[in-house]
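With one protein chain removed, the remaining protein chains of the complex are shown where they sit.
And then chain A:
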Amino acid sequence: MAGRASRVGNFELLGYSLRDYEDLFEEKFDLLVNINENEVVNWEGKYRAPLRNARVLPRPQDGSMPIWRAVGGTPASARKAGYAGVPMYLAHLGGPATIFKRSIDAYRDALESSGYNPAEFPVSTAGFFYTAETTQQAQRETYPHINEGMKRTNGQGFPKQHFAQGADPRDVMNIGSPQEVIEKILYQHELFGHQRYIAQMDFGGVTFDKLKRNIDTIGSEVLPAIRKYTKK
């Protein structure tokens, strides 16, 4: 999975200029895809020395591995994943699931206009996940962590009003009782037609015990229910 930097520290660390933000990512991503597809690489770019008949080791086990382009925010960045012809990973915080459908549609549309078959490209979504006995309890247990985590990463907390709306079945935030979360994931699957969902649980200092309990719930309740609907 490869995404654009959301922090500037890397640029200083590696000696790059923040001005080349977009160019750098496009070039590095292109090289990564190239290395993935070709055992011997001949490549030239702006930001590093050219590669001549270079073998990059180790090789992926089955010849090549899926490289997902990580996308957040606007449909415009989803479109770029489509033009590049790679699988897309879409991150979401909160808000109606239908908003994120726009990005997925834009991605598939861009795939098609670049001559790819959208049916061959998997989509993954990723966002907050937490279950407890009841939705109220799940919200109580997770809000302080999400609020604090947002404060530390972005400098601003998560408004309670927005968080409360997260309990709505139409909202993309998978926080609630196991049954409600199962129904949300199924609704999202119906809407997005995605192949993978990444549950983000470890954010803002959720305790290890609670993480273990959630992983257990995924295995014992969530996955079996989802699989009942998704198996062909």
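Convention: a residue touches a chain if its C-beta (ideal position, glycine included) is under 8 Å from a C-beta of that chain, and two chains touch if they have at least 3 such contacts; residues count from 1.
Throughout what follows, contacts and distances are computed from a predicted model.
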Given that one chain of this complex has been left out, which of "ABC transporter ATP-binding protein", "NADPH-dependent FMN reductase", "Glycerol-3-phosphate acyltransferase" or "Electron transfer flavoprotein subunit beta" is its protein name according to UniProt? "NADPH-dependent FMN reductase"
Contact residue for the chain not shown (choose from A:77, A:103, A:139 or A:174): A:139
Decide which residue listed in A:15, A:63, A:115 or A:155 touches the omitted chain of the complex. A:155
Chain not shown: contacting residue from A:1, A:40, A:164 or A:215: A:164
Would you write out the residues of chain A that touch the absent chain, in ascending order? 6-9, 18-19, 21, 136, 139-140, 142-143, 154-156, 159-161, 163-164
